[in-house]
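Encoded as structure tokens, here's the structure I'll be asking about.
A single protein chain has been removed from this complex, and every other one stays in its place.
Coming up: chain A.
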């Protein structure tokens, strides 16, 4: 039996999976914050706009990796394909995000004039259904985030990917990167209420990292016991320093330690902002490394 690396999807697709998950989760968590915490509209609008930006850039990476990107609309043909659903989810995401964010833009004095171009009845309608759009948006964000994992788990011959643990891992990691990104934004927010939101986000992110560690443990335990390519993939990842020290060390354990310290001991003073920013950036880096290395470690098990 021989194992051969998949040579089809490289860093461009890893970037797409990372940015798609990040964009999806940023909107989903932001919208949930809005619904239950009622946080500051300026920060939320930046979060949602950048979420859309991440998603847009991610999609460009995907298109750039295709042979015929101009024909991408054909991808709405076969509902048994995960890419079909990805296109649906991403469009739903952009629709919800646009409807949700426009009323929020009124909180920016400089943007008011642009927003006012939209006829009042429509604006009022958007304002009235803002919470509904937030709800729809958090669903859309979740779907996009989990789709990134479902897409690559649909490869029967790559046993390391072909497991339900992978979409789960990707969705939790996506939400962790989303929480970290929002945490980053909140440390820059001038709103009086921002430190409260930071605290919540920090707790959320720490919880998500712990969940991610548990899933990773189960995933690798499972992979090591399979007499297949999954074991070879897992073994290979454990011999990759950038995966062990980069993703697991710097991308998970270190930010978890920083956040735990911050939750229990530092009270979000100005001085502690630096470490929180570091933790957030590390989580983002970890999110990318996870996808890059999981894609890289995809091994076909050939019968020859």
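Methods note: a contact is a pair of C-beta atoms (placed from the backbone, for glycine too) under 8 Å apart; a residue touches a chain by one contact, two chains touch by 3 or more; residues count from 1.
The definition used in the following text is that contacts and distances are computed from a predicted model.
The complex includes a chain that is not drawn, and of the options "Sugar ABC transporter permease", "histidine kinase", "Aspartyl/glutamyl-tRNA(Asn/Gln) amidotransferase subunit B" or "4Fe-4S ferredoxin iron-sulfur binding domain protein" the UniProt name matching it is "4Fe-4S ferredoxin iron-sulfur binding domain protein". Which of A:60, A:75 or A:277 touches the hidden chain is settled by the complete complex: it is A:75.
Among A:57, A:95 or A:154, the one in contact with the hidden chain is A:154. The omitted chain makes contact with chain A at the following residues, 4, 6, 8-9, 62, 65-69, 71-72, 74-78, 80-84, 87, 151-152, 154-158, 298, 300, 302-304.
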